[in-house]
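What follows is a short report on a single structure.
Removed: one protein chain of the complex. Kept in place: all other protein chains.
Up next, subunit A:
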Amino acid sequence: MTMDHEQAFVTLATNDSYAKGAMVLGKSLRNHKTSKKLVVLIGPHVSDQSSSVLHKIYDEVKLVDVMDSGDTAHLAMMKRPDLGVTFTKLHCWTLTHYSKCVFMDADTLVLSNIDELFDREELSAAPDPGWPDCFNSGVFVFRPSNETYGKLLQYCTVHGSFDGGDQGVLNGFFCDWSTTDITKHLPFIYNMSSIAIYTYLPAFKQYGANAKVVHFLGQRKPWSYTYDPKQRRVRGEIQDATPHPSFLVDWWILYSSEVVPLLLRAYGDLPFHSGCEEGVAQHALSSMTSEERKQKWEQGQADYMGMDSFDNIQKKLDVFLK
């Protein structure tokens, strides 16, 4: 085995919540039979339990503690303490035992095999839906290199980040992305963010079925909802920029069936909140009055995956049919 030619998917978890995302991401990559290695970078705040579960899913779990590194990153960090997480993410360029990597945020979910991304060159990424001349740094192809890493840190300390995060840094550094080489523009289906569903619904209807990676952008992450595994319903999902309901449910189905059992085992007797709740649905139903529900229909927002399912309508019809 020649280490030089190994390739890997890389993600990052800075705390236990993002670790859940990384676990689901890893599972989704495995389920779609990736032939690549899986690497997760974790921060010092990730618990031992989460770390042990990540070990079960990932080939390599690498602790990144920028404050403790004592290297150039530490120096950069001291100059720009606001960019803490960004420095941790940039650390992925130091994975030089891989020849090429694809970085994926922990709040992404893979819907089909995407190994073909490794045919692309650094720095390939999909456009950001908010400003398509920038790439979104949730999914990108890169070549680990200590030289690049050093230049990136240098860039950070001099220019900072125009958006306060890694995306600003990377877009500043790879500033010719939007103009130079179209092959470095990944199709949007490799990083389809939820926002597109609301900003351009017809396109989503046309192309949404082709999506290969969904990116749960926005304030609320999949793990911050609760879920009823019996009804397969995510609760509290009526939010502005929430992803398409079915993707959210996909995330929860994978999480509740394949990740929660691992977490429960890891936590043993210790208290652990999985986010899966059962039997609370009835409260939600009664908490909304009949008139409110009718209004939801009239606004085109029937809860078709929940209380307005046709099964419930049929029960209502059967009252007079009997």
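Throughout what follows, contacts are C-beta pairs under 8 Å (C-beta built on N, C-alpha and C of every residue); 3 or more make two chains touch, one makes a residue touch a chain; residues count from 1.
The definition used in the following text is that contacts and distances are computed from a predicted model.
S.K.: When one chain of this assembly is omitted, its UniProt record names it as which of these: "V-type proton ATPase subunit a", "3'-5'-exoribonuclease", "Actin-related protein 4" or "Glycogen [starch] synthase"?
M.R.: Answer from the UniProt record of the missing subunit chain: "Glycogen [starch] synthase".
S.K.: Which is it among A:35, A:179, A:219 or A:299 that touches the chain not included here?
M.R.: Of these options, the touching residue for the absent chain is A:299.
S.K.: One chain is left out of this view; which of A:158, A:264 or A:317 touches it in the full complex?
M.R.: Of these options, the touching residue for the absent chain is A:317.
S.K.: In terms of residues, what is the contact footprint of the unshown chain on subunit A?
M.R.: Contacting residues on subunit A, toward the hidden partner: 205, 209, 244, 246, 290, 293-300, 302, 304-305, 308-310, 312-314, 316-317, 320-321.
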